[in-house]
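Shown here: the complex without one of its protein chains, the others still in place.
Showing subunit A:
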């Protein structure tokens, strides 16, 4: 969410930016650009194009900061400019991601049906023995946590664009449901379907990563 450095409150930020304080500009630039590149990737086709979108957004922010009215937070205002810029660019690249309705592949179960007892069996719909999720111990260790983050970053890159967009906004950038719905013009229900599917896919990746790591670590309490 927030970068390593705490940002001052919006009123202070905005005033300093209007006063031309370069250090403050560098601070917001460094804190937000990463999340903005990820978000832009949902709408455009290449990393370069995403970076250019982010640059165009910052240029618009520089030119528009005097007109910022403070009705939303500064970050939301910046992200809104980004989404509009990215959508326009994506449309030119004929890669638009319309959110109005769900795609067929976005509905349906998010956990492999084979992990549950089949209809007609006793305890139908309950976990098959041996298939139930096991407790996770994500290591506290700095390096290993870094590996976990890498697994997740890769998994996010592989998500279908719409799932990636919603995950990026909700779980990476830390926006609430309402803000995401208004940014993407999507209903709360559909937003939650996409978010849930995205999280379920990431959970699955982590599960297989952690069970692999567990096996390598060698028989620690498998009982």
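FYI, a residue touches a chain if its C-beta (ideal position, glycine included) is under 8 Å from a C-beta of that chain, and two chains touch if they have at least 3 such contacts; residues count from 1.
Following the convention adopted for this analysis, contacts and distances are computed from a predicted model.
Trainee: The complex has one chain missing from view, so what does its UniProt entry call it, picking from "Ferrous iron transport protein B", "Peptidoglycan glycosyltransferase", "Anti-sigma factor" or "Putative ABC transporter, permease component"?
Mentor: Options "Ferrous iron transport protein B", "Peptidoglycan glycosyltransferase", "Anti-sigma factor" or "Putative ABC transporter, permease component" considered; the missing chain's recorded name is "Anti-sigma factor".
Trainee: Tell me which of A:12, A:103 or A:153 is the one touching the absent chain.
Mentor: A:153
Trainee: Considering the whole complex, not just the chains shown, which residues of subunit A touch the missing one?
Mentor: These residues of subunit A touch the chain that is not shown: 1, 3-4, 20, 22, 25-26, 29-30, 33-35, 37-38, 51, 54-55, 58-59, 62-63, 109-111, 113, 116, 124-127, 132-136, 138, 145, 148-149, 152-153, 156, 167, 171-172, 174, 177, 188, 192, 195-196, 199-200, 202-203, 206-207.
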